[in-house]
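Below: one structure in structure tokens.
Shown here: the complex without one of its protein chains, the others still in place.
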Amino acid sequence: MSKLPEIIRRNEEQIRAAWVSQVSSAVRRSDLMSDREFQGQSRELLTSIVEGCESGDIVHLDSAAWGHARELLNSISASRATQGFKTSETATFVLSLKQPLFHAIRKELASSPDALFDELWNATLLVDKLALITSDSFLASREQFILRQQQEMLELSTPVVKLWEGILALPIIGTLDSARTQVIMESLLGAIVQTNSRVAIIDITGVPTVDTLVAQHLLKTITAARLMGAECIISGVRPQIAQTIVHLGIDLGQIITKAKLADAFALALQKSGRTVVKSGNSSPALSAKSEPAKER
Amino acid sequence: MKSLRRETVPIKNSSDVVAARQKVRHWAQELKFTLVDQTKLVTAASELARNTLDHGKGGEMSIDVVEDLSRTGLKLSFEDQGPGIPDIAAALRDGFTTGSGMGLGLGGSKRLVNDFEIHSEVGKGTRVCVVRWK
Partner (left out) sequence: MERIPILRMGNFLLVTIQVDMHDRLALQLQDDLTQSIAEWGSTGVLIDISSLEIVDSFIGRMLANIAAMARVLDAETVVVGMQPAVAITLVELGMSLSGVRTALNVESGMELLYELRGNFRPESADEISQA
């Protein structure tokens, strides 16, 4: 049984004071955190470490007794991440607990070198593990932040345009992966509902390559739109894309594809029962006459 | 993964399947999942609950609110003591079958969630656990 728990308990205040004072100013970052906050954080953390040690198990830090300490380490890490601390600064903060701990251990076990060695080893293992918890936690919250930003960028990059009454255009720029497809589907379907559209033109001029995966994503999007009563036309199919599609054996089924957006638009107008006629005026302005769908 | 809250509901008949769906919807709403994510999770629950009933001869579903580092999620576990699944790989492959087949249940549900785990032993039973993270 490790003597570490009782050593820490007996010397708690000295350890804490030594820990706090010896955190170098570089790591302390008083520009980012007030003195009171810092004192509070260290006191709470040391108390939770004592709590964990009381369980007697200083090896398995995922047990319930260490729950409080883990929680604290995670929240310290997360809040420091948003405050602008570097991950090494937070880890160093925890690691600098070693020296005061070692002092306390040497004080208590000076006369028994073997026990001294054992407890030093236990202490170093413990503090290393605690520091690693903060690193993992820090990285996790940064990743979450980056994911959120990516999400925002995705949403901004898929505009849906209303070309005419009941006709939408969705220009896709860049590659189409599964995350992007989800966002595109949501935007498109939302727009279909809002504008009561029956035709959506998906323009893929800005999509560099169309392989089987991209085709699958396109098909998913088109199927989702169809479930809501809207038909899709793919436009912007470059000759090379047409070749790739054939080479890969991709089956687009009933989906109509056009090379030019203009042709797709003309087709869309036709499908919604409209024709474009030249008006009799001297200015060759285009006017689109609307004809209701013919009844049989 | 740490479980913060847990609730278990029986799946013994088709009304239980409806009740299970509504329970999952309630929890997903409470955790403020987006509408699409809610719908995906509830639909997966419906598929898996139905499997538990039809193929597993009845069982139970547990809902856990789970936490992993800095993210929160909802974990659903479906357990039965039914005949088990002899060929899991085949069951996961999409196939549209009527009657007692798995149909789109397993393979489809897998696509609706983030984490998917299945254990099954012929003659002993099946357990399927899925997680959707916020």
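We just call them A and B in the order they show up, numbering each chain from 1.
Following the convention adopted for this analysis, contacts are C-beta pairs under 8 Å (C-beta built on N, C-alpha and C of every residue); 3 or more make two chains touch, one makes a residue touch a chain.
Just so it is clear, the model here is predicted, and its values are computed rather than measured.
Novice: If you put the missing chain back into the full complex, which of the shown chains would it touch?
Specialist: Even though it is not drawn, that chain still touches A, B.
Novice: Give the residue, chosen from A:L4, A:I49, A:A69 or A:A224, that touches the chain omitted from the document.
Specialist: A:A224
Novice: Kindly state which of the options A:I7, A:L45, A:L95 or A:L189 is in contact with the chain not pictured.
Specialist: That would be A:L189, which touches the missing chain.
Novice: In the whole complex, what residues of subunit A lie against the chain that is missing from view?
Specialist: 182, 185-186, 189-190, 192-193, 196, 198, 220, 223-230, 293, 295-296
Novice: Which positions on subunit B touch the chain that was left off?
Specialist: Residues of subunit B in contact with the hidden chain: 14-15, 17-18, 21-22, 25, 35-36, 38-40, 42-43, 46-47, 50, 94, 98, 103-105, 107-109, 111-112.
Heads up, the rule we're going with is that only the chains that are shown with their structure count from here on.
Novice: Would you mind pulling out the distance in Å between where the CA atoms of subunit A average out and where those of subunit B do?
Specialist: 25
Novice: Using the touch definition up top, name the residues of subunit A that touch subunit B in the complex.
Specialist: 74, 78, 136-137, 140-141, 144, 182, 186
Novice: Taking the touch rule as given, give the residues of subunit B at its contact with subunit A in the complex, in rising order.
Specialist: Where subunit B meets subunit A, its residues are 36, 69-71.
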